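Structure below; questions to follow.
As you look at this complex, bear in mind that one protein chain is not there, while each of the others sits in place.
On to subunit A.
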Amino acid sequence: MSQTPKLAVDMVDPDPIRFLDAEGRYSPSSSAADYAAELDGVGIEEFQQWYRDMVETRAFDTEATHLQRQGQLALWVPSIGQEGCQVGLAHATEPQDHIFPAYREHTVAKVRGVSFVELLKLFRGFTHGGWDVTDPANGNFHLYTLVLAAQAQHANGYALGQLLDAKLRAGSSALDAGEQGIATGEATMAFYGDGTSSQGDANEALIFAASYQTPSVFVVQNNGWAISVPFERQSRTPLYRRALGFGMRAVQIDGNDPLAAFAVGRRFMRLAREGGGPGYIEALTYRIGAHTTSDDPTRYREKAELEAWRDRDPVERMEAYLRELGVDEAFFAEVAEQADREAKRVRDAILQLPPPDADSMFAHVYTEAHPRIEEQRTWLERYESSFEADEEITA
């Protein structure tokens, strides 16, 4: 494929679904034709919103890297370059759907309503979570998961719950292997990366998904690298083909094309909600930045490769498309300014957050009372207050 810079394994197979070419022109690939109808009714305001989401996330992302460099965050995980598929897929979900991210899905978090300030708490070392997944304001966007692939199973388990709920509602107590046609009205989307596709947990999730025909859609952002290990070490075949082998509907998309992500995501999520079983989307994209702020990508990847992917930047592509649709300069200037303001607001807010108190270590280890925890919590309290008493004496 001339459009996609080649990795050593021919992972482009046969023709990823794409609506916008690298220059942002609407020129659907042959594989895209079947999905074109999914874009019917998506208006220019929506495309503008997608663009805004991407730009704001990128500004925030850049700010977060600065914060890490200044010692304000323990770590940051940049997502620059991957906003295209994330924004399309996020907008393809419905409010009642659930989303289980890995740890790099900042654009999805934003679209679903999670505040960037809460998202940063994890990286500031305040919490292992950050936002309340039970609060509808957070759009059923679940917590980041740092043990690779674990969330693929939680997501599909959640989807199995959506299915069993539908069974209960329908008054049926039987669930047969491979049974289809149970409309759930909601579905679950799980995200992970190409490296993670090698994990047992990721593969077991696909087996359970196929076996129970859960309403789930797995999204693999194939960004070419798992830290320093290239995709060709993880797989000798395009990943979507593996999913086909599990008996699932699976396609490969141009992951830097928001329209392709939206169209396929919308179709797959709808089919899942209607009882049509699980789907799998391999999104070909690229991690422009480092794996994390602790990483040094110059040690393992070629500059030429990076440059080739910079030319395919999803934000620029969307901008070109919007210009083609007649969106004027004022809009882009306003978005840039707003994104800047927002990033600064997040920065100020995160620096103002009070650090966690020691009690939070003990508070939620268990839901029900636990003698050992209570004992240690009380002990620490007394120990800490003994210093206060000392201070009073010396004062």
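Operating definition for what follows: contacts are C-beta pairs under 8 Å (C-beta built on N, C-alpha and C of every residue); 3 or more make two chains touch, one makes a residue touch a chain; residues count from 1.
The working rule: contacts and distances are computed from a predicted model.
Engineer: Absent chain per UniProt: "Pyruvate dehydrogenase E1 component beta subunit", "Fe-S oxidoreductase", "Phenylacetate-coenzyme A ligase" or "Sugar ABC transporter substrate-binding protein"?
Structural biologist: Listed in its UniProt record, the absent chain's protein name reads "Pyruvate dehydrogenase E1 component beta subunit".
Engineer: Of the listed residues A:A22, A:M54 or A:A150, which contacts the missing chain in the full complex?
Structural biologist: A:A150
Engineer: Write down which of A:D296, A:E329, A:E368 or A:E391 is the residue touching the left-out chain.
Structural biologist: With A:D296, A:E329, A:E368 or A:E391 as choices, the missing chain is touched by A:E368.
Engineer: Which of A:S31, A:Q162, A:S197 or A:N256 sits in contact with the chain that's absent?
Structural biologist: Among A:S31, A:Q162, A:S197 or A:N256, only A:Q162 touches the chain that is not shown.
Engineer: For subunit A, which residues lie in contact with the unshown chain of the complex?
Structural biologist: 127-129, 132-134, 142-143, 145, 147, 150, 152-162, 164-165, 167-168, 172-177, 200-201, 204-205, 207-208, 211, 360, 363-368, 370-373
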